[in-house]
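Of the protein chains in this complex, one is absent; all others appear in place.
Letters A, B and C mark the chains as written, and numbering starts fresh at 1 in each.
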Amino acid sequence: MKPELILTVEDVNKNFDGFKAITNLNFYLEQGELRVIIGPNGAGKSTFFDLLTGRTKPDTGKIEFGRRIDLTAMNEYEINRLGVGRKFQTPSVYVDHTVYENLLLSLKGPRGVFSTLFRRTTAAHRQRIDALLELIRLGPKRDWRAGQLAHGEKQWLEIGMLLAQEPQVLLVDEPAAGMTDEETHRTGELLISLAGQHSLIVIEHDMTFVKQIAEGRKVTVLHQGSILCEGRFEEVQANPEVREVYLGRGHKDR
Amino acid sequence: MPNLNDTQIIRRGLLGRIPARLELIGVIAAALVVIVVLPSLNAFAPEGSAFHVSDFTINLYGKYLCYAVLAISVDLLWGYTGLLSLGQCLFFSIGGYALGMYLMLMIGKLGQYHSDLPDFMVFLGYPKLPAHWVPFHSFWFAAAAVIWVPGAVALIFGYLAFRSRIRGVYFSILTQALTYAASLMFFRNDFTFGGNNGLTDFKFIVGHDVRQPATQRGLYICTGLLLLGTYALCKWLTQSKFGKLQRAVRDSENRVLFSGYATANFKLFVFVVSAIIAALAGALYVPQVGIINPSEMTPDKSLEAVVWVAVGGRGTLIGPIIGAVFVNALKSWATRAYPDLWLIILGAMFIVVVLFLPGGIVSIPRRVMARWRRPEQPLPPLPTPPVEASADPAKTSPASSAS
Amino acid sequence: MALLAGLGGLAHLSAAEGNDATARRLLAQAVVSTGPAQQKLLAQLGDSGSPAVRDLLAAWTRDEILIYEAPDGSHVPVVLEEQQDAAGKARAVRIDNSQYLADAQHHELRFASGDLNAGDSDMRLRGAIQQALDSLTLADPDPDARRSAAVKLGNSQKKQYIPILQARRGREPDAAVRKAIDESLALLQLGDADAAVQVAAITRLAELQALGSVDALRRAVAASPDPRVKEAGRRAVQSIEQHISTVNFFGTIFRGISLGSILLVVALGLAITFGLMGIINMAHGEMIAVGAYTSYVVQNVFGSGFGFHITLPFSFGGQLLAFGFTLPGLNATGWWYESYFLFALPLSFLMAALAGLAVERSVIQFLYRRPLESLLATWGVSLVMQQLFRMVFGANNVQVNSPSWLLGHFSLDDVSFGYNRVFVIAFAIVIVLGTWLLLTKTPLGLLIRAVMQNRDMASCMGVRTQRVNMMTFAFGSGLAGLAGAFLSQIGNVGPSLGQNYIIDSFMVVVVGGVGSIVGTVCSAFGIGAADQVLQQVLGSPVMGKIIVLATIILFLQWKPGGLFSTRSRSLD
Partner (left out) sequence: MRTSYRLLLASGALAVASLFAANRAHAEDKVVKIGILHSLSGTMAISETSLRDVLLYAFDEINAKGGVMGYKIEPVIVDGASNWPLFAEKAKQLLEQDKVAVTFGCWTSVSRKSVLPVFEKDNGLLFYPVQYEGEELSKNIFYTAEAVNQQATPAVDYLLQQGKKKFYLIGTDYVYPQTTNLILYKYLLLKGVPVENIGGGLRMDGGKVVSAGKYVPFSHTDFQQIVADIKQFAASGDACVINTINGDSNVPFFKEIVAAGLTPADCPVVSFSLAEDELRSMPTKDLVGELGCWTYFMSIKSPENKAFLASWKDWLGTESYPGVVKEKRAVDSPMVLSYDGVYLWKAAVEKAGSFDVDKVRAALEAGVDFTGPGGKVTMQPNHHVTKTVYIGETRANGQFKILKEFPDVYGEPFQLKALDEKLAALGK
C-alpha cells in the first residue's frame, strides 16, 4: 500500500523582482517521512519553506496539504493551525519570556484573543510542558528567560515550542547551527524519533548531521530554484552533478 | 542570575523586583492619597491652612491624571506591544469632542445668543442643529459615543493597517498621517465642530455647574478612579496569557504568527482597547480644562505623550504615570520660569532618555542598585540592541533569504 | 531702484531732447500740484510720448520722486542717484531740468533716502499716472509691456482709448500685442450703442478666446434688448468657457508637476536617510530649515551683513549669559546682489550637511538598529533645533527676497508658467540626476549601497561603515538643505518651516517605496498631480489634502511596500 501524501507541491514558480527563486518545483512528502533538503546558498530552500507556510504566495502552481487542502489560499496562522509547524534558521523565541512561558504560549489549544484572556492554565498543560522540558533538557532552566539561553539551547527551545504545537508536519531549518557536536547528535536522534508520527522536512548544511539523519532516506537537492536530483542519500552523494554544484564547493559554506 | 542588560531592565522595570503584595499596597496607598485625601483637603481644610489644597491645584492635578491615563494607553501599545502609535491624541480628542458636544448642548440658552444652537452655529448662520449633533443632548449617548466612536475609528484603521501587515515605523508614519488628516478635517469650519476654536465655554454637566469647585472636585475624583481602573485593567491584561502574547508579538511577531495566532487580531484588540482608554481620558480632560480644539490632535501632541512614556519608563504601568506627571509638572514650571528654553529642555530630555536611559525614570533605582551590587561591573555605556531588532529571520528580505 | 530711474532719465536726454525737456518740466509741475490741475498735466504727459518721462512716472508710483524744500520755500521734485557715498548719501537729480540739485553756492547736495519726503501719490492719483504711463507704454520697446498696457486700456471701458489703440494697431509688429489690442478694442466696442458693432465685437472676442471678456459679454447680453446680440453673446460665452476649461486643464497639469517637483525636492533627502539608511529622521524638516536660513544669511551677507545676539535667562556672577557674532556685509547691488542665490545653493547644501553630520555623530550613530528610537530621538533634535532657530534668527519669519530672475512668468495660450515654478522643475531634475549618478556611478555610491544592503557584511569586507554612514546621512541632509534654499524662494523662512513639509516628505517616500529613488520620483509627481487635480475639482485645498492622505492610507493597503517596493513582502 502506498503511503498517503501529506504535502503535494506541483509546478510551483516564484519570482522576486525578476529573480527566479523557485522554478517548476515538484515535491511530494509522504505521511511520516523525514526528508532532508540540501543545496547551496541561494538555491531557494528558505523560500520553499516560505511557500509552504503561507509567508509567500507562489506565482503559479499548487501546494496542497494532505491532497485536499489548498495551502496557497491560506495565511501563516491558518496553515499552522492545520498542523504545519516551522522552525526558523536562526532561533526565534520570545526573549523576554521564561522558557516555561515560551512553551506555554506554544501549546496546542484555542488561539483566539478571548481565550488567551479568560482560559486558565490547567494541570494538564503544566504536565505537558514538564514533559517537553524533559525532552529538550531545559528542565533546570525552566524559569530562565529565553534571552539568557545559549544559542544551542535556544534551538532546542524552539524545537520544543514546535513540538508543543503538536503539528503533523515539521519544517526545520538548520536545527544544528550553533550546537556542539554532542548536541547536534542528540538533535539528530530526536528528529529521527519524531519521524513516523510526524512528517518532517529538514534543511541542513552540516553534512555529518545530514548523514546521521538521512542515512537510508530520501534526500532532495535544490539548485537554482528547482530540484537537481532526488533520491537516497547514498545515491545523491555519488551524483557527480551534485558534487559539482554543491559538495564540490566545500561542505560548510556557511 | 546572569547579568541583566539595559533592555532587560526596560522590560522588567522597577516593579519587576518588588513583590506583588508590596506593589498592591503601594498602589492602594497612592490611590487613597489621590482619590480621597487630596479632594478632602480641598473640600474641608480651611483656606489658608497648611493642609489646604487649592481649587487650582486640584484642577491642575486632574489634568495631569488625564495625561497619565493617556500615557498608559500609549504604553499599552508601545511598551507592551511594540506599536508606536503617533495617533493616540486623535482618540483622546475624539473622546473629548464626544463629551464636548454634550457639554456644548447643555449650555442651552445661556450662550451669547440665547439660542439652543451652539454660538458658533448661530453666527455662521446654521438654520438648525445638524442631525449628528441632536442625540448628544443625552449624556448617556455622549458617554457611549466616547467609547464607540474612537473604538470604531481604531477598529477600521487598525484592521486596514494590521491586515496589510504594516508595522514598525510604517505604522508610526501612517498613524501620524491619520492624525494629521483628522486634524485638518477638524480644523475646517465646515466640519461643524467649531473649527479652530473648537468647543468651549461649557456651563453644565449632568445638571451640575461645571465651573463650581465641587463639580471640578467630582471630575477630579472620577479621573483618579479612571486612572485606577485603567491601571487595574492593564495590570490584568498584561499579566494574563494575553499580555504574554502581547510581548511575544513585540519581540518576535513571526514566531507568534507561525505558532498559529492571528497576530493582527491581537494587535487590533490592543489598539482598540488603548484607543478607548485614551478617549475616556480625553472625555474627562475636556470639562476640566474647559476647551477642546483640533490642535489637541496634531501629531506633535501624540509625540509628546510618547515622551512622557519614554521618560517615565516604558513597558511598565507605573512608568507612564510618573512620566506624564513629571513632564507636565516640569512644563508648567519651565514655561513660566524659562519660556524660551522649554522646547530645548523637552527635546534634550528626550534625546538623553533614548540614548542613555532607555528604561526611563523607573529604571533608575534598579540601575543604581545594579551598580552598587557589582561596582566592578560597569553599566553598558550604550543600550544593547533592543526590542524590535531582535533576531527574527523571517524579517530579512526574500531576495537575501532565498538561500 | 531710485538710481535706475534717475540714470534712465539722463541717458534719454540726447535722443529727444526738446520733447523730453518740456515733458520733464510738465512732470515736475505735476508732482507738486494737486487736484484737477494735476490730472490735466498728467493727461498732457500721456500724450507727450516721452520715454524719459515714463521711467520717472514709474518712479513716482514707487514713491521714489522726492521733494526738496528749497530755502526759498519752493518745492523741487528730485530723484536720488544710485551711487551712494560712504555716508550712504547720494546726489539728487532734478526732475525739471535733469541737473544735479545744488545750493546757492553751486555745491551739489547729497541726501540719504530718508532725508526727503516722497512726492505724494495715492491710489487715485496713481490711477491717473498709470493711464499716462499706459499711453506711453503702448509705444514701449518691450512687447510684454505693450501688451499689458493694451489690456489695461481695454479694461478701462473708456472709449477715448479706441483711437489710441487703433493707431497703435496699425504699427504694431508683434502678433501677441496685436491680439491684445484687438481684444481691448473689441471690449471697448462692446459698449457701443449700435447693435451691429456690438455683434461684431462679440464675434471678435469669441474668435480671440478672450478670457477676461466673459463678464463683459454677460453684461452686454443682459443689457442689450437686441436678440442678435443676445444670441451671439451666448455663443461667445460658451466658446470662451470651453477655452477656460482647456486652460485650467493644462494649468493644472503644470501646477501638478511643479508641486510634485517641490515634494520631490523636499523628500529626496529623506529618501536617502530613511529609504536607504532606515533612519526615521524627524529632524529632516529642520535640515530643510537650515538650508533656508543659510540662504537668508547669504542674502544678508551680500547686503548689509548679518549678526545675532542671544541672551540666556541665566546669570553667572550677576551677569546674564550672552553671546553672538556678526558677519560683515558686502553691500552688493544690482545683478551682483541678485546672484546671491547662486551662492546660497551650494552653501545651503554644505551647512545642512554639516548639521546632519553633527546630528549623526551625536545621536543617530547609536541608533542604526533601532528605527523607532531614531524617530523619537530625532524628534527631540527637531525640537531643540527649532528653538535654536528662534534664538538665533528670532521667532519671526525672516525676510528673503527672491532675485528678479525668479519672479514673473510667461504665458502660452493663457496658461501661465511662473519662472520660479519652471526653475523648481529644472532644479528637481538636476538634483535627482545628480543623486542617481552619485549612487550608481561613483565609488562612494557603491559603498553607500553596499552598507545599506548589508551593514555587517560590508563591515566584514573592510568597508568603514561608520564613515559611509556619516557621509550618507550628511548627503541626505545636504539635499534637504538644497530643498530649503529653494523653498526660501517660494515661501516663508521661519523656525517651523520644516514642520510644514515633514509629513508630506514621509508620505512621498513611503508611497514611492522605501529605498527606491525611482519610486520617490513617481510618488512625488503622483501626489503633486493628485493634489492639484483634487483642488481644481473640489475647489477646496483642505479637502484635497485630506483626500490625498486618505488615498495614501488606502493605497498602502493595496501595495504595502509602496509603488516600487524593493521587498515583495509586507512591511517590517
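Criterion: a residue touches a chain if its C-beta (ideal position, glycine included) is under 8 Å from a C-beta of that chain, and two chains touch if they have at least 3 such contacts.
Here the structure is a predicted model, which means the values were calculated and not measured.
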Contact set of the excluded chain (shown chains only): B, C
Hidden partner chain, touching residue among B:F120, B:Y170 or B:F204: B:F120
Given C:G88, C:G334, C:G434 or C:P541, the one touching the chain that is not displayed: C:P541
Residue, one of C:T273, C:S348, C:N420 or C:S523, that touches the chain absent here: C:N420
Candidates C:T203, C:T246, C:T333 or C:N401 - the one touching the absent chain: C:N401
Contact footprint on chain B, counting only the chain that is left out: 54-56, 59-60, 63, 112, 119-120, 123-128, 184, 187-190, 194-198, 200-202, 211, 285, 289-291, 293, 295-296, 332, 335-340, 342-343, 378
Where the missing chain touches chain C, by residue: 1, 61-63, 122-124, 126-127, 130, 148, 152, 155-157, 211-216, 244, 248, 251-252, 255, 258-259, 262, 309, 311-316, 320-321, 387, 390, 394-402, 407-409, 416, 418-421, 489-492, 494, 496, 499-500, 531-532, 535-536, 539-542, 545
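By definition in this document, only the chains that are shown with their structure count from here on.
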Chain closest to the middle [Cα centroid of all protein chains]: B
Whole-Å gap between the CA centroids of chain A and chain C: 64
For chain B, residues that touch 2 or more chains besides their own: 398-399
Where chain C touches two or more other chains at once, by residue number: 566, 568-569
Interface residues, chain B side, partner chain C - complex: 84, 157, 160, 163-170, 172-174, 176-178, 180-181, 184-185, 187-188, 299, 303, 306-307, 310, 338, 340-344, 346-351, 354-355, 358, 382-383, 385-386, 388-389, 395, 397-400
Residue ranges of chain A touching chain B (in the complex, touch as defined): 16-17, 19, 21, 41-47, 50, 53, 55-56, 76-77, 80-81, 85-86, 88-97, 101, 104-106, 111-113, 116-117, 119, 121, 145, 147-148, 161, 165, 173, 225
Residues of chain B defined as touching chain A within the complex: 2, 8, 11, 237, 240-242, 244-245, 247-248, 250-252, 254-263, 265-266, 269, 390-394, 398-399, 401-403
